[in-house]
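Read the structure below first, then the notes.
Every protein chain except one is present and positioned as in the full complex.
Letters A and B mark the chains in the order given here, with residues in each chain numbered from 1 onward.
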Amino acid sequence: MNLLMNITVLDVLEFLGTYAFAVSGIRLAAGKNFDYFGAYVIGMVTAVGGGTMRDMMLGMSPFWMTNPIYLVESFVAFLTVLSFNKVLVKHNESLFLFDTLGLALFTIVGLEKTLQAGFPWWTAIIMGTFTGAAGGVFRDVLINEVPLIFRKEIYALACVIGGNVFILLNFFGLETSINEIISGISVLLVRYLAVAHHISLPKLGKEQAEE
Amino acid sequence: MNLLMNITVLDVLEFLGTYAFAVSGIRLAAGKNFDYFGAYVIGMVTAVGGGTMRDMMLGMSPFWMTNPIYLVESFVAFLTVLSFNKVLVKHNESLFLFDTLGLALFTIVGLEKTLQAGFPWWTAIIMGTFTGAAGGVFRDVLINEVPLIFRKEIYALACVIGGNVFILLNFFGLETSINEIISGISVLLVRYLAVAHHISLPKLGKEQAEE
Partner (left out) sequence: MNLLMNITVLDVLEFLGTYAFAVSGIRLAAGKNFDYFGAYVIGMVTAVGGGTMRDMMLGMSPFWMTNPIYLVESFVAFLTVLSFNKVLVKHNESLFLFDTLGLALFTIVGLEKTLQAGFPWWTAIIMGTFTGAAGGVFRDVLINEVPLIFRKEIYALACVIGGNVFILLNFFGLETSINEIISGISVLLVRYLAVAHHISLPKLGKEQAEE
C-alpha cells in the first residue's frame, strides 16, 4: 500500500497526468470541430478510459464513479484549452512531460491493482499497459481516426517495458516503493528516448496484408 | 420503486422510446448499405447500448439479457423500416417525439438505478446521460461516423440538465413519482427547444486544436 502512504507526491503526479491526457483529447476534438460538450467528453474518455476498462475487466466498478476529482479535472482541462490554448501551446513541452508522467504512473497503478486482485504477472503487465494507453485508443475511435499509438512513436511499448521491469525487480525482492520509482522511470525513459529520436517500431506492409 | 407501480404507462413510454431508437439506428445503417442482419444489430445497439454500458459499470449483467422484449422490438422496428419506411417518413415528427420520450425515460431510469446501487448523485447523472445518449454513440462508431451528438443540436446535455433537476428536487424532498415527471419533462423541453430553434452548443475550432 505504498501508493497510499506517499499520497501527496502521487496525487500531484496523477493530477498532472490526468490533466495532460484530458488536454490531448480536447485538442484533438477541437481539430474535428466538436462542440463544448463533445470535447469535454473526449477529454474525460482520454483521461479515464483506460482505467475504466481495466476496472471492468477486474470485476470492479470504474474508479471515477466514487471520486469526482477526475470529472472536475477534465473540466479544468477543458476551460484552459478553451481560454488559454495559445499559452498552453508555448508550454507543449511541459504537457509532454505531464503526459509521460501520467503514462508512467497509470501503468504502475494498473499493474499493482491487478496483482492485488490476484491475477498473474503477465495479466498485470497487460492491465498496466491498458491503464496507460487505452484511453487514447478510445479517444481516437470516438473522433473516427485510426488509433495513433498503433502507428507513431513508441508509446504502449513503454508501458510494457516498464511493467516487465516492475515484475522482474519484484521477483528479485526489491522493496515496492523503490520498485515503483525505478519502473516508473523506465517508462518515462523509453517514451522520452522514442520521441526525442523519433523511434518508431517497424511497420507491416503490403506483403503482410491480405491479397 | 415508483417505476414498478405505474408499470403500464412506463411500459408504453419505454416501448415507444426503444422503437424510435432502433428505427434511428436501422435508418442510418441503411444509408451505409448494411445488410439485413447488420441493420438489425445496429438498431439493437442503438436501443440497448447505453443501458448495457451502464449495467456493466454498475457491476450488473445487462438488463436485456433476461427480458426478450428489446430483441423483439428491435425486430419490429427493422420490419417496419424495411416495409413501411415511406409511411414512417410521413410521421417523422411522431418518431422525434418517441425518441425524445425515450431519451427522457432512459435518463430517469438510469439515474434511479445508479442511486439505488449506492453511487453518488453526480455519478447517477452521468449514468442517466449514458443510458440516454451512449447507444447513439455506439451506433455511430459502428457505422464509422463521428458521433452525431458531439456536433449537432443539444442532446446529451438535455439528459445532464434533467438529471440535475431530479437530484435537486430530490434534495428538497419532492415525492419521487412527481419528481420523475418533472425532471423527465425538463429533458423533453430542453431537447424540443434545441431542435425547434436549432440550438447547438458552441464549437471548438482550430485555435484550440493541437498545432
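The rule we apply is simple: a residue touches a chain if its C-beta (ideal position, glycine included) is under 8 Å from a C-beta of that chain, and two chains touch if they have at least 3 such contacts.
Fair warning: this is a prediction, and the values are worked out from it, not measured in the lab.
Within the complete assembly, B:39 is the residue of B:39, B:111, B:169 or B:188 that touches the hidden chain. Contact with the omitted chain, checked across B:71, B:168, B:182 or B:199, is made by B:71. Listed for chain B, the residues touching the missing chain in the whole complex are 24, 26-39, 41-42, 52, 56, 59-62, 65-66, 68, 71, 81-82, 85-86, 89, 141-144.
Although one chain is not displayed, chain A still touches it through residues 56-59, 119-120, 122-123, 126, 137, 141, 144-147, 149-151, 154, 156-157, 200-211.
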